[in-house]
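Just one protein chain is left out here, and the rest sit where they should.
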Amino acid sequence: MSAAATQAPPAVPAVQTIPITVDFSGGLEMLFSNQRRHSLDVPAADDEGNKSNIGFLVRHLCSTALKDPRTDLFVLDHHMYVSSLSLSLSLTHTLSELPSHLGSEIHVSPLDARPMMPRRLRLVMLIRSGSVSSSRPGILVLINDADWELEGEEAYELQPGDNILFVSTLHGG
Amino acid sequence: MSAAATQAPPAVPAVQTIPITVDFSGGLEMLFSNQRRHSLDVPAADDEGNKSNIGFLVRHLCSTALKDPRTDLFVLDHHMYVSSLSLSLSLTHTLSELPSHLGSEIHVSPLDARPMMPRRLRLVMLIRSGSVSSSRPGILVLINDADWELEGEEAYELQPGDNILFVSTLHGG
Amino acid sequence: KDGHSRRLTDEEFERYSRQMIVPGMGKEGQLRLINSRILIIGAGGLGCPAAQYIAGAGVGTVGLVDGDVVDKSNLHRQVGHATSRLGMKKVDSLIVHLRGLNPLPTYVPYAFPLDAQNAADIVAQYDVVVDCTDNPATRYLISDVCVLLRKPLVSAASVQKSGQLIVLNCPPTPQGVVDATPRAAPCYRCCFKKPPPPGSMVSCGEAGIMGPVVGMMGVAQAGEAIKIIASALHIPPDPSSSVSPETNLGQPTLLIYSYDLASGVGPYTFRALKMAGRRKTCFACGEGSTLTLEGIRAGSPNYEQFCGLATTTNQTRL
Partner (left out) sequence: KDGHSRRLTDEEFERYSRQMIVPGMGKEGQLRLINSRILIIGAGGLGCPAAQYIAGAGVGTVGLVDGDVVDKSNLHRQVGHATSRLGMKKVDSLIVHLRGLNPLPTYVPYAFPLDAQNAADIVAQYDVVVDCTDNPATRYLISDVCVLLRKPLVSAASVQKSGQLIVLNCPPTPQGVVDATPRAAPCYRCCFKKPPPPGSMVSCGEAGIMGPVVGMMGVAQAGEAIKIIASALHIPPDPSSSVSPETNLGQPTLLIYSYDLASGVGPYTFRALKMAGRRKTCFACGEGSTLTLEGIRAGSPNYEQFCGLATTTNQTRL
């Protein structure tokens, strides 16, 4: 081993990140390997240097999902990837009606797939559109257990240790 | 007003304190004006200069209660003071059997007093004895929602923002 | 009202003694229950347990609304029905059970679905409404009517392994009044402005439901309805009173329950989420709202269209 080899390489400027946790509930967790809580380090600023806010977080979740097929964060159930779903897919499709071009990446057990399909697609829409607005129906966004409207909605700037919860509204009884 | 009067008095050395919250649950909150949560600033060290721990906290709760009759922290229900209760009181006494020397400080409505009396006395014992040990029956001590045995019991040193919960064990069904 | 200071009968004393001795309840709370009227809309997975505890507690009049009949697939979770009552109207079946449990309350069956035409006439006769329904169109209708008739609303929902509960419109304040002190309580629309897309509205029948999950939410609804009546939380505090009870109902908490088949109870099994208060811009209770009972009866708003049900009548498979 040469002396040169032991020298540390020049330090790459560390990307500043913010450690947060992202939770899914009300059935949404089933879209994320049944894992309710995900610990993430998100960039402290967006490409334009603005502090990362909730709007950025959703875009970040989106781009992470699309760029990194290894992470199971955006695996739906066990075998279904966001990147394989067409945005034009009608929300009223059931599994048997899925366009065939989605092809081999879809392997969902029939028993639990049919009823959940609409919600899967709903979240796919949420993520793929890259933004959630206050009028986005059916999903509440909570910042540290408070309705995001109490915190400034998309404009809320992420703080280290924040918990962001996405929970779907239920109607059954 | 003279100029001298506007001069600030020499600063008294500030007592270092630790802000914590103390919660009571499982019925114990009824001993504290039905208030579950109490925000306190406790001295950062005991008289001997040791960092304040859980054992100290209980002694502190005890001495605060006995020294400051204004605070309702240790008022039992509305009119019953810890300082008026005899330590030698048998735990099996009911209200009508209370020694008469406890006298006029006891004004408890008969309806809710009788069944709660034993628990009142139990907590009085806890506080008056000035210490809780791991074998103290009937009351669990939780440090930041974890059994205190996971945190070192009485030796656990208080940190700013800590939450200490006293909860009584229930047996009804 | 009459009877708020009457003596309890021996029968009532014997039956309710165990809750009357609970601190905060007492004879006063019990008499409030006996003199109150609670409407339970939905006699299914939420309505059965909710009704059991509301009837058991001695609420004077219990109204039950449901147009469905008992089906065998209901019985794993709808514990107020019975196999021998399959095919019977759910409200009648549930009343058989409730009357067996406690014959003292008056039970009023409404064996048809709540709709825009009948909702106001029914709701007007009750003090508190418990929403145990299973579809968003009815949930928005119930909330709108409760806003206009100033009724507190205990709302819960459940599907699969999740449950939600929130107390709304309590204490009720006039439509359009937003800047009140203490803060005006929100309605269902304040918290859930728009319904989810039509295709995502899965019912318990379609998506499944674990009995204890919906059971927990139904029992919790009974608990909230009982406390509202027993502690008179639905009576707005006297503004001249300096006592400001911290009931935290003006900015209520959405309780969410996440049941996990694969692991034990943990820190996220229950979560209390802080919701916003009444919204200025709320369609139903906000400033300048044009919602009226007459409008609702006449078909405006159209709840089915609002919730997209019209679009799902296209049942042709692609």
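Each chain gets a letter, A, B and C, in the order it is written, and its residues are counted from 1.
To be clear about the criterion, a residue touches a chain if its C-beta (ideal position, glycine included) is under 8 Å from a C-beta of that chain, and two chains touch if they have at least 3 such contacts.
Bear in mind the structure is a predicted one, so any value in this text is a computation, not a measurement.
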Of C:T9, C:S73 or C:T281, the residue in touch with the unshown chain: C:S73
Selected residue (touches chain absent from view) among C:N35, C:S231 or C:T292: C:S231
Full-complex contact with the absent chain, from C:M88, C:L101 or C:A276: C:L101
In chain C, positions touching the absent partner: 11, 14-25, 29, 49, 52-53, 56-58, 72-77, 79, 81-84, 100-103, 160-161, 165-167, 170, 204-205, 207-213, 215-216, 219-220, 222-224, 226-227, 230-231, 233, 245-249, 252-253, 255, 259-267, 269-270, 272
Contact footprint on chain B, counting only the chain that is left out: 23, 25-27, 29, 34, 36-37, 90-93, 97, 115-116, 118-119, 121-122, 134-135, 137-140, 142, 145-147, 149-150, 165, 167-173
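Operating definition for what follows: only the chains that are shown with their structure count from here on.
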CA centroid of chain A to CA centroid of chain C, Å: 33
Between chain C and chain B, distance of the C-alpha-averaged centres to the nearest whole Å: 39
Centroid spacing, where centroids are CA-atom means, of chain A and chain B in whole angstrom: 46
Chain C, residues touching no fewer than two other chains: none
Where chain B touches two or more other chains at once, by residue number: none
